[in-house]
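Apart from one protein chain that is not included, each protein chain of the complex appears where it belongs.
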Amino acid sequence: MQGVAVTLAIFFVTMAAFLALRSAERRLSARASTAPARVPFTGGRAPDTHAWNRYHVRYYPMSLLFLAFDMEMVFMYPWAVVFVDEGLIALIEMFMFIVILLFGILYTWRERALEWA
Amino acid sequence: MTSTLARLASGAPSRCFALAGAGAGDVGPWLRLDPSVAIVDSPRAADVLLVLGRLEGEMLHAAAAVHDAIPPPRGVVVWSPDGWSSRRWPFVDAVTVRDASEIAPACRRLRDDLFRRRLASSPDALPDLDPAPWRGVGPFGQGGAGMTGGVPYGRPLAGRADDRDGLRLDQILVRVGPFLPPFPPGLLLDVRLQGDVIQEATIPAPIADDAGASGREGPSGAPVPHGHPARLAVAADSPFTTALTRPVPIAELELARARHHLAWLAEALRVSGLEAYGLRALKLAFGLDLESAESIDALDRWLRRNVSLRWGTNRVGVVTRAQAEGLPGGPVARASGDDRDARSLDPAYQRLGFEPVVRGGGDALARWRLRVAEARQSVQLAKRSRTSESTPSGVIEDPRGPLSDDVPPSAGLVALLPALLVGMEWGDAVTTVVSLDIGVIDPAVREVTSEGTGP
Amino acid sequence: MSALGVIVAVVSVAAAAAFGAYIAAWVDIVLARAVAGVPVRPLDALIAPVSWGAAVALKARTTTERPDGETWALAPALLAALAAVGLAAAPLAPGLLAADVASGIVLFGAAMALVVVAVFLQGWSPNSPLPMIGGYRFIAEGLSYEIPLAVVLIAAALPARSLAIAPIVVSQENLWNVIRQPLGLPLYLMAALGLAFWGPLALPEGVDLAGGSSLEISGVSRILWRVAQLMVLVAVSAMGAAVFLGGWLGPLLPGAAWMIAKTLVLLVLLIGARHLVARVPTERYVIASWAILIPLSLLDVFIAGIQALVAAR
Partner (left out) sequence: MILDVTFWAFAALAVFSGWRVFRADSMVRAAYWLLVSFAAVGVILVLLKAQFLGLILILMMGGEMTIMAVFMVAFMMNPAGLNPMTMVHRNRVAIVAGVVSFLAIAALGLFARFPTAPAPGGVDPTRRLGVELLGDSMLVFQTAGVALLATMIAAIAISSARGRFGDADEGSVEPVQLVVADAGDEPDEEGHR
């Protein structure tokens, strides 16, 4: 439990310290910045619209592939712990599991779903 | 506390956001060699707005916007060799220097004075007006209407557009330039993006001088002059401009060409994330002499071995042979297999056994390699040429392409951009633009009405 | 569980992170000068990060038209907190481990998985087009490096039969993982560059985006963001030293000295990559990561597995 307590403490103390430093930043000028000073920078000309938009994530097929592989990680961690005790059978099992998943990558790559531009 | 910080800060380089105007020449790249100045990419990271050369029209208004984007305390340094009046809107409290060697100390002094509060921060140049009235408008007082209507916080939301993958999502218009660092200064480009892919790129039409003057006023009410950035008057001190009318030693021309290509290489390396190595190219450029061929060879070997550079430029921004033949000539065309070079027609060059450097492929990689090879060839030509001089014929091969009285070397490249950039991811688009080496503020784009620079 | 122990651990990790970030900034300046071929003057460079920080701190904070202020403030704090947790998971010497948990590499993986959130928020919050592209780029990058990162760490856990870091270090007593699993460290370092969005994988902050996710920030926010980034760099170097270079193992010197020396070696490697390797294009990086790096990392697991079985016989 000591390790868990230290981890939580480090996380929150660092976060608090950074937030405190940021808010302790001194205000150089009393006046608020002007509207032209707040224009997002793209080289000196103002935009027509807000930048926030229905952003076209071009890599959406890749992100779906990632979801499946993230799931795979869940299986691999416990496997790593018991691997040596279980012996060859564990190696073969994981080999088959991963080869099956590699077919997924192969398919995606072959379908050119990883490209987007 | 503040004074302690200011004392500490005086050891840091002064961070400048540089605006290169007409007549800036290669002072911008040259300043990068000075360790007491750091040229930054965003006005948010700058202490000093550094104006190099002369700005007019639309550029001046954009300069005012950039000036206001710099967080206080901020100051302005103007370097203007031809005595362009600097203390005018929007640089009312600018420090003016005439000598290029004075720029870095002036920036440093100004920065220290600002931090020690000996000088006040430069006041805002543009009036504090919302882009559209929104305060208190609408049911929530944020200027919006319904889910997507109105002007929340002063601007409308983006609209949808078709896309090649069948998803109808939002398209935003990004007005690039004139001062977005990886792009050539002065280049205006309206880019329509969906995600990070360019769907449409257009070169905005110049604003007519007599139209739209209302609403574009300096704080004093003085109207801001308008004009297209490409119509800027330039001090004609480039050897290539001179060579149009009278003979110039080939050694001088060729060393200037090699210097231009190496300075370009430094900038291209910087955009690729290799700023430190780029400084080597820059140092070589500004210390160039007749014996530099071996140093260029060493640079070339390093570039060839660098797999990562090849990965980022190979098959990016391909200019086809047909497109290249539509260009007036120049390194971009030669990198696509077109062997036109104005030097081939010059008897003085013919006597030196000149053969144009040509590459196939037409991609950014080919253009990189072509320029390095040309820089090397130029140094060798300069060494061989001894005292021979160029023959004025009305056309001269500028480092960017053939230069004559009425055709600027980069005009064809700007026209090529819209077709070239469509469908590209943003990073590839920037690589392409950088690899084309467009000079919007070309020596040849001399204002028609300006006197003294023409033949 | 002693309160004093917790306080000591927190203070020492904070000190290590701050000192490490400072060293990283110094190494960066020294290497940049060396690569540029200008006089290096390493002692002069010691003060350079401090004067840079002072100069930036004297500037006002900028804002944009309608940013998401809270998430913008949160981004550097979150990044720094995650980096600190990652650093705490790396053991300095036998028994000297701040975040002493049974699933050490999972803790490290979880902290590093959330880095994507911090960088994305930094790019998204200002409501400005170029930072936003940077933020979205980092998601593409993060989804691509996360799997090789986790898989090579799992491979290192195989011979140790444990997910805790200390047994992984001990398992390298005879042979370090960098030799035993030759694919491990290169793949890990490539992922580490991505995690720290540094050098060739500084995709969200590339010059092509004029600074990208850090384009719109100034003042103390800019310092905090840079410090947090360097802290990530230190954390990944420390973990790499523990998992692949045998951590505290080494003759003569005390264990802690070995660990610090090995961390510095990896730090110099990672920082040097910034000045020698060009930034890779986003899309091609994603394709290469999925089509090459992930299969290679899985191959690494099998090599490690076969070795572990042979060794157990």
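Read from first to last, the chains carry the letters A, B and C; within each, the first residue is number 1.
Following the convention adopted for this analysis, a contact is a pair of C-beta atoms (placed from the backbone, for glycine too) under 8 Å apart; a residue touches a chain by one contact, two chains touch by 3 or more.
None of these values were measured; they are calculated from a predicted model.
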| item | value |
| --- | --- |
| Omitted chain - touching chains that are shown | A, B, C |
| Listed residues C:V56, C:L79, C:L97 or C:L121, member touching the removed chain | C:L121 |
| Contacting the left-out chain in the complete assembly, out of B:V92, B:A145, B:L173 or B:I203 | B:A145 |
| Subunit A residues touching the omitted chain (full complex) | 1, 4-5, 8, 50, 52-57, 60-61, 63-68, 70-75, 77-83, 86, 89-90, 93-94, 96-98, 100-101, 103-104, 107-108, 110-113, 115, 117 |
| Touching residues on subunit B - with respect to the absent chain | 140, 142, 144-150, 152-153, 157, 162-167, 169, 199-200, 315, 318, 320-322, 336-339, 355, 357-363, 369-370, 373, 377, 419-420, 422-424 |
| Residues of subunit C in contact with the chain not shown | 1, 66, 68, 71, 101-103, 106-107, 109-110, 113-114, 116-117, 120-121, 124, 127, 136, 139, 142-143, 146, 150, 163 |
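Everything that follows uses one rule, which is that only the chains that are shown with their structure count from here on.
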| item | value |
| --- | --- |
| Pairwise touch network: line, ring, star, complete, or other | complete |
| Subunit B and subunit C, separation of their C-alpha mean positions in angstrom | 35 |
| Residue list for subunit C, restricted to those that touch at least two other chains | 57-62, 65-66, 129-130, 136, 210, 215-216, 219, 283 |
| Contacts with 2+ other chains: residues of subunit B | 2, 42, 44, 69, 71-73, 131, 152-155, 172, 174, 180, 195-196, 425, 428 |
| Subunit B partner contacts - residues on subunit A that touch it in the complex | 26, 28-29, 33-37, 39, 41-58, 116-117 |
| Residues of subunit A defined as touching subunit C within the complex | 1-7, 9-19, 21-25, 27-29, 33, 35, 37-42, 47, 50-52, 55, 57, 59, 62-63, 65-66, 69-70, 73, 76-77, 80-85, 87-88, 90-91, 94-95, 98, 102, 105, 108-109, 114-117 |
| Residue ranges of subunit C touching subunit A (in the complex, touch as defined) | 1-2, 5-6, 9-10, 13-14, 17, 57-66, 73-74, 76-78, 80-82, 84-85, 88-89, 97-101, 103, 105-107, 109, 124, 126-130, 132, 136, 139-140, 143-144, 146-147, 150-151, 154, 157-159, 161-163, 210, 215-216, 219-221, 224, 228, 283, 286-287, 290-291, 294-295, 298, 301-302, 305-306, 308-309, 312 |
